[in-house]
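A single protein chain has been omitted from the complex, and every remaining protein chain is retained in its original position.
The chains carry the letters A, B and C, assigned in the order they are written, with residues numbered from 1 in each.
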Amino acid sequence: MGAQAFFLAVFGLAAIGFGVAVFRTSSMVRSALALLFSQTAVGCMFLVMQTEFLGVLQIMMMATEMSIMAIFMVMFMMDPGGLGGMDMTHQKRFSIGAGVVAAGAAIAVALLADWGPVTVQAPAAAMQTRELGHELLGRSMLIFETAGVTILTAMIAATAVAIPVQRLADNGDKEVSE
Amino acid sequence: MTVAIVLLTLFGSAWLLAVIEGWTVTGRLQPAAPLLSGLAHLGRESIVPRSPDRVFFEAAPVLLLVVAVLGAAVLPLAPDLVIADLGTGALFINAALAYVLVALIMAGWGPNGAYAMIGGWRFLGQLIAYSMLIVMPITAVAMRAESLVNTAIVGSQADLWNIVYQPLGFVLFYIAAMALAFRSPFDLPTAEGELAGGVDAEYTGVRLAVLRLARLTLVVTLAAATTVFYLGGWHGPLLPPWAWSLIKTLAVAVSMLLAGGYLPRIREADLMRWCWTLGIPLALLNIVIVGLLILVVP
Amino acid sequence: MIEVTKDLSRSADGLQMDWLEVPFGPVFPGLPGGLKLTFTLDGDGVTGGQATSLAGMTTEGEDFEEVDAGTFIDHLASAMPLAPVSYRLLACLAIEQAAGLNDDPATTQARNAALERERIASHLGWLAQVGRQLGFAWLTHRASTLQLQFRDANRNRFVELEPALRALGTRLGRTPLLKARLKGIGVLSTESSDLRGPVARAANEGGDAWARLWQRLAEISASFDLIKGAGEPELPSLRDIGGVSGTGEATVDTPRGEANLRLKLARGHVKSYKLDTACSHHIGLVEKLVEGRELGDALVAVGSLDLSPWEVIP
Partner (left out) sequence: MTAVLIVALLTGAILFGIGVYGALSQTNLVMIMMGVELMLAGAMVNLVAFWRFLHPKSYSGQMFVLVVMTVMAVEMAVGFGVAIARFRAIGSVEMEEAEDLKG
């Protein structure tokens, strides 16, 4: 069990280190890829905790998701290369306070609460995947479907919002979409 | 021990691929050419462009190589010859190979050059086209084997290979694999005619050697994945199992290498349009067909 | 950040992004050497382009000291490496016309055969270049080997090479992805100004890169039949004109379009000349061609014009 705790701590520190790097670097692509590697470290933590399917899924999804975030950061940020070294923050003191309070509360709960018996042995990976499959298509079929439909509506909504509004030929009709 | 064997076969077939590629380009079969050109790269000056993003510039080729090797870690050459037979092996290959995109974005953004940057972001567009066409055929393959474990997948193809069982899936996976390895008809990030080498234009010296080795190893890994998923891995009459998977992997890798020379580069707009409007419906159809085959034909 | 993006120009999708000035320089793989394109890139879309030639003939007719007719011909031929025979023929015709010689059929036939042979070689060279631009390795290899064989082939060598040439044409017709790559790229309508040569002839069959490809392949087979009809092709050489003076003008259909030469002859020496080539007009088309296109399409469109930077007279 010591090895698991050790590796978990290693990947945890990596995730936290990259997480801090996200907000400290001035170069935007470097900050996006720092978040990417922080999420990958979180994925590796899942692997260490023997939930293999979730870990592999997290690692796979985050690679593409954060790369797409990287190009959006290049589009929308003032100095994406970070050569100018601008400070892009405001209300620093308040946010540090809020961050510390949030982390402190969670840590307090983690340390003080009595978690009861901790299982030592987790089911085998292939069995976990099978059970998760049964759960997905069995009891929580509704959640699974709504999650799928939500992603679909989100895709359509995001594209609809992002598409430039064509100026309709205003041949007298009132309904000119701004 | 198995790690050494698998790595040896991986880099050995990458070296064999380099020899074959050299043979097709120069017309002369020189077995030592890849080693000599590799050493020559070591000798050459390694140029770093002005104000690069040094971390990305250094990390990209290494990450590409690590990703290619990591992808090969879960691929079985023989029933017992696999580095890590993960419970979700088939998905792990896709998870590892998703970082080819990250490596190319780093290689694009690192050297602070217009061609490289455009090449890097173009590969992001290419990923949006091919990524669905890799995951869905893997789902169909896993459906037939009723497991994501690679050795089980190969085991399920003992009597009938998947290329015969689900040819549509094979075609889609083969095309998506070539797009993932940015080989010739899909070499948008390193387009020689449009971006003058694009992503690997700024690399020289030892980094270029690592990048070239990584690209060849990536082709070998994808060929090994195609063999495991569709060509019945180590199954084959006379020869020992590892020999069969090696032969099939090399055959698929050489076909991936040479198929590109006979096709012009595809337009990015066409690639995305065809992959989404044609590829994904076909992939879903393939899943439906495999589902029916499993249920109806016991 | 509003003040940062306030004065940026709006791209097609309405977003104000900063655009990059990227040179696609004189030695870009797939483009003719010496042609310098400067694109304004919005991501990988081209919002403005400008083509200049760094290898064009700088000296116009003015500061051109008198030179003997023979050296003038060699000077003009060597100044145009992509079409030496056609410009040598142009100079010979102009000088002979200035000297008032009438042309006898035998030499004209041989000269035309040499001109057609160079047209085939030039179009094969263009095919090799398009192959390199499209990453179509087979076409580059095949077209360049054929070009080397055709450049100085005599008549019976032609007959041997004919099946290879036909095979190239049919193979291109059957290549998948080629039509999708070239169709609708770089469209030049018929009424766009001063189109010449294959670009003009392709303008009425759709005027895009695909039509130009097939127009040039058709020209290759047409030149092939011409050569079989004509005599043995041999380099045009000047017939002796003695110390004559006068003004002459000639027009030759070079592989890239009609070129026109007007010169003044004084006692066997060329006093001044005025050269007008097709490429100096075609290079002006690049701006309109690439505007609003994706980068790959823009470069293929410029490649399909078959510009020769040497023949661009500023």
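In the analysis below, contacts are C-beta pairs under 8 Å (C-beta built on N, C-alpha and C of every residue); 3 or more make two chains touch, one makes a residue touch a chain.
Source: prediction; values computed, not measured.
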Neighbouring displayed chains - absent chain, whole complex: A, C
In chain A, positions touching the absent partner: 1, 4-5, 8-9, 12, 15-16, 19-20, 22-23, 31-32, 35, 38-39, 42, 45-46, 49-51, 53-54, 57-58, 61, 65, 68-69, 72-73, 75-77, 88-92, 94-96, 98-100, 102-104, 106-107, 110-111, 115-116, 118-120, 122-123, 128, 131-132, 134-136, 139-140, 143-144, 147, 150-151, 154-155, 157-162, 164
Residues belonging to chain C that touch the chain removed from view: 1-2, 4-6, 8, 13-16
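Rule of thumb we're sticking to: only the chains that are shown with their structure count from here on.
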Inter-centroid spacing, chain C versus chain A (mean Cα positions, whole Å): 55
Geometric centre distance via CA averages, chain C-chain B, whole Å: 41
Chain A-chain B separation of Cα centroids, rounded to whole Å: 27
Residue numbers of chain A (touch at least two other chains): none
Multi-partner residues of chain B (at least 2 other chains): 121
Chain A-facing residues of chain C, complex: 1, 4, 13-15, 17
Chain B contact footprint on chain A (complex, rising order): 27, 29-30, 33, 36, 52-53, 56-57, 59-60, 63-64, 67-68, 70-71, 81, 83, 124-126, 128-129
For the chain B and chain C complex, residues of the former touching the latter: 114-115, 118, 121-122, 184-185, 187-188, 191-197, 260-270
